[in-house]
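What follows is a short report on a single structure.
Showing just some of the chains, left in place.
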Amino acid sequence: MREEDGEIIKDFMYVMRRAPHGTIYTYEGLEMVLISAAFDQDISIAFIDDGVYSLLKDQDTEDLQIKGFVKTFKALDGYDVEKLYVDRQSLEERGLSEDDLIVDVEVLESAEIGKLMAKQDVVIHN
Amino acid sequence: MKIGILLKEGPYNHQAADSAYQFIQAARKRGHEIESVFFYNDGVNNAANKAEPPQDDRNIYQRWSDLGAEGVNILVCVAAAKRRSINEEILIENATITGLGQLTDIAIRADRLVTFGD
Amino acid sequence: MLHTINQSPFRGDSLTSCIRFIQADDPILFMEDGIYAVQHGNKFNEIISNLSKTNPIYALSPDIKARGIQNVLAEVKQIDYDGFVELVENHQVNSWL
């Protein structure tokens, strides 16, 4: 937490730990991130466990007649949400690599993400 | 074949309502009779009529109402509904609030009961 | 009896539990987030491969496509909702919620 021009700026970490589509949590979690981006806070997203599946390329929900949202991750950059951390172990257990993901992320060890997490003022799991 | 459907989760929050609907459409296309769709647990939330889902997304509530208009019984468990603030005043068209016994009745009469939930 | 599994095997226990109770030759259908169980390269591959020796394994293609899974295990037959209904015609259903 710090102050800039009399405004409070907090460190927010959104934790995405669920698979997309099966439940709405990732989708509504993403809406939360996008809206909070307007508040000029210091925002990061951590993708761990099934959350890494959210970032897979070529997700196409058309046959299910469900509105897709994966492309919205690509829009995060435009909202100045640039700190996207992905847990290496979660990727590896799923046989995935950075190349499988739709956006540029920082792949980190769990311990490193843990240290970043510990510094947050606000942590919200989706 | 006569098929009954049990839906145990609310719309949008879980994919169950979508899966149930897609299954029903495919089953009807193959000539089966979907006798009833029974909403239980949070499934009763599928029967509320005040929703305004995003314009560019599917309207799950409307789907159930339309299926009801086509003769499928859309049944809502009264006990589960009372806990979840669903009643006759805010019920989608072509749905019926009924007792939980109806579900057993469906399971007895139908050739198959297929459950969708979490 | 047809067994359906709709939970991610990383998060829920449906898969390991279903395997303990299933009879030989009973088909299993992976759907919704259950799809991740049949993705090539993850830590559940051996379980699924072993299972395929005794039980036919299916996965719902629109759910695979929605999740962007490119490599599904070769032992798994991909079917659409029409195929799901066909399985239900031939079996009673046990949905492992």
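Per-chain residue numbering starts at 1, and chain names A, B and C are given in the order in which the chains are listed.
Just so it is clear, a contact is a pair of C-beta atoms (placed from the backbone, for glycine too) under 8 Å apart; a residue touches a chain by one contact, two chains touch by 3 or more.
If you're wondering where the values come from, they're calculated on a predicted model, not measured in any experiment.
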Subunit counts for the entire complex, keyed to the drawn labels, are A x2, B x2, C x2
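Following the convention adopted for this analysis, only the chains that are shown with their structure count from here on.
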Inter-centroid spacing, chain B versus chain A (mean Cα positions, whole Å) = 33
Averaging C-alpha coordinates per chain, one finds the centres of chain A and chain C separated by a number of Å equal to 28
Residue numbers in chain A touching two or more further chains are 21-23, 64, 66
Among the residues of chain C, pick out those that touch two or more other chains and give their numbers.
-> 6, 32-33, 62, 80
What residues of chain A sit close enough to touch chain C in their complex?
-> 18-23, 49-50, 53, 56-64, 66, 68, 70, 93-96
Residue ranges of chain C touching chain A (in the complex, touch as defined) | 6-8, 10-11, 32-33, 36, 39-43, 61-63, 65-70, 80
Tell me, which parts of chain B touch chain C in their complex?
-> 1, 3, 8, 15-16, 19, 22-23, 25-27, 29-30, 32, 112-118
